[in-house]
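Note that one protein chain of the assembly has been removed; the remaining protein chains are unaltered in position.
Chain IDs A, B and C follow the sequence of writing; residue 1 opens each chain.
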Amino acid sequence: MEEKETGRLEAFSDGVFAVAITLLVLNLHLPDALKDDNLLRRELFAQWPAFAAFVTSFATIGVMWINHHRLFTHIKRVDTPLMLLNLLLLMLIVFVPFPTALLAEYTVQPDQHLAAFLYCGTFIVLAICFSLLWRYASYKNRLLDKKADPEAVQAITRQYRFGPLFYLVAFGLAWIYVPASIAANLLLALFFALPGRKPPHTEPGTLSEQGE
Amino acid sequence: MEEKETGRLEAFSDGVFAVAITLLVLNLHLPDALKDDNLLRRELFAQWPAFAAFVTSFATIGVMWINHHRLFTHIKRVDTPLMLLNLLLLMLIVFVPFPTALLAEYTVQPDQHLAAFLYCGTFIVLAICFSLLWRYASYKNRLLDKKADPEAVQAITRQYRFGPLFYLVAFGLAWIYVPASIAANLLLALFFALPGRKPPHTEPGTLSEQGE
Amino acid sequence: MEEKETGRLEAFSDGVFAVAITLLVLNLHLPDALKDDNLLRRELFAQWPAFAAFVTSFATIGVMWINHHRLFTHIKRVDTPLMLLNLLLLMLIVFVPFPTALLAEYTVQPDQHLAAFLYCGTFIVLAICFSLLWRYASYKNRLLDKKADPEAVQAITRQYRFGPLFYLVAFGLAWIYVPASIAANLLLALFFALPGRKPPHTEPGTLSEQGE
Partner (left out) sequence: MEEKETGRLEAFSDGVFAVAITLLVLNLHLPDALKDDNLLRRELFAQWPAFAAFVTSFATIGVMWINHHRLFTHIKRVDTPLMLLNLLLLMLIVFVPFPTALLAEYTVQPDQHLAAFLYCGTFIVLAICFSLLWRYASYKNRLLDKKADPEAVQAITRQYRFGPLFYLVAFGLAWIYVPASIAANLLLALFFALPGRKPPHTEPGTLSEQGE
């Protein structure tokens, strides 16, 4: 039986994901003391871009955690390049609250797109990092479990191949209409929440997926 | 022996609970430099709603963690819908510091109820999320330990059935008198801290509960 | 072999300790842009109470973590009262950054003692909580490992008996001279960092301590 070496790497990554995802709440600003409930309600509704950005970033980081979890059910060994790639990925996760806050503040200006570019750009780079990490670990099964299901591995590779391209579409939408770009990011989070489909001609013997 | 797959999901959730519960302290504001102890004491006493909200939110998040822990002593398997339901639950946990801060600021205004509505409303949705997560996992023992004690499972189901309704009462109280609503939330935290009672006619053979 | 049930309780507590101890750094304030290094140096030196409070609180929370770790090498089972006592203890740990910030701001005023009282008072209540938690868990070996070394258990009980009293002395010193009280808290952290001494007539057979 092969021992799993990735325990502490996963624990540290879980911690970073958990802190970064929780810091997002600091982007929701408390309205100054207002005299009645109507003013407070109006003030809260005016903050809708902050809430939309909070939900989108939370969903994106959360789903990226789900993907990190999925990759490391197959990765069993650790080496220095993997730790550095993982660190790069975590640096971008930690960075997310900053473009989220920018987006929340600048999304209401109809002629401003820079915040949305930075926001989508961060996710493009994150998708590339995920791709690199997976390619490095899965190349010739370098760091994978020797018993890893080849079809499950291939399904992840297929799903990740076009990840950065999908985020590029969201980036493009930011040029036209920022709220549409936020919605596209939310949809992409949903897409990556689902596990990659296996190649179509391999239905028999898919038992190994159920525990994923 | 059945392997437990939920390790990393629990570790990530523990991290999010831990960060969210600790961020509550940032809602306690430092009084500006005051010239003597009497002024400082008065200033600190005037902040009582912030302290009450801190204690109530800490107790609620803490007890929700206890319940999360209780559910996952029975849940042994993980699938994508469970991860998404768990993520939704965590998003609401992460959100709690925001309505807590709102409540702390607006609870002293006798004619303002909106902050308390938002506060209690968050807990209603959280109670619904817990119910959904448990129902999904326990439906036909989908994701539960095969050796899970059916009575312990049923006790949780019974306790959670009325959870959202109880929080609705606290919501109603916010309409009448906000501090009463905060007290009701504290009482509800205490109620959910206790494990659900098992059906009355099954006293013999309750050995399986003691380790829970 | 007895299974350890406290894994998740420890993980959640580790998370809370880790976040609370790290939030202490937010109490160190950045001086506003100053024109030369001499002004900056003076400004940083003027902040010495903030640094002293940072070090003292870090040492105290850190040593309380060491003690939590020590207790849970013996505690093997979990029940609802233990979880609630642990939650109470964590609430006070989470609260520590607030009196630390107060102390940092008010320690320089020679005639102000309230911040130091609140600071030392928090530690008294924390010491009481530790005592209660240990007494509850160790009473008739309720939740301890069946193979727990009785002398190691007794050594902890002895050390904790006077813990609250020691912190009361630091509280008393705050009445006379605040910096002396901070120094006393630092010394107490060091005292509790060391494991309790075993009863003097039991030197033979102390092998079981070395791994602690």
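Keep this in mind: contacts are C-beta pairs under 8 Å (C-beta built on N, C-alpha and C of every residue); 3 or more make two chains touch, one makes a residue touch a chain.
Everything numeric in this text was worked out from a predicted model, so none of it was measured.
Although one chain is not drawn, the whole complex shows that of A:53, A:66 or A:101 it is A:101 that touches it. Seen from chain A, the chain kept out of the figure touches residues 5, 8-9, 11-12, 14-16, 18-20, 23, 26, 77-80, 83-84, 87, 90-91, 94-95, 97-98, 101-102, 105-106, 109, 111-115.
Contact residues of chain C toward the unshown chain are 10-11, 14-15, 17-19, 21-26, 28, 30, 33, 35-37, 40-41, 54-55, 58-59, 62-63, 65-66, 69, 72, 193-195, 210-212.
By our rule, only the chains that are shown with their structure count from here on.
Simply put, chain A must spin 90° to overlay its Cα atoms on chain B, rounded in steps of 5.
With centres taken as mean Cα positions, chain C sits 37 Å from chain A. Averaging Cα coordinates per chain places chain B and chain C 26 Å apart. Shown for chain A are the residues that touch two or more other chains, namely 15, 18-19.
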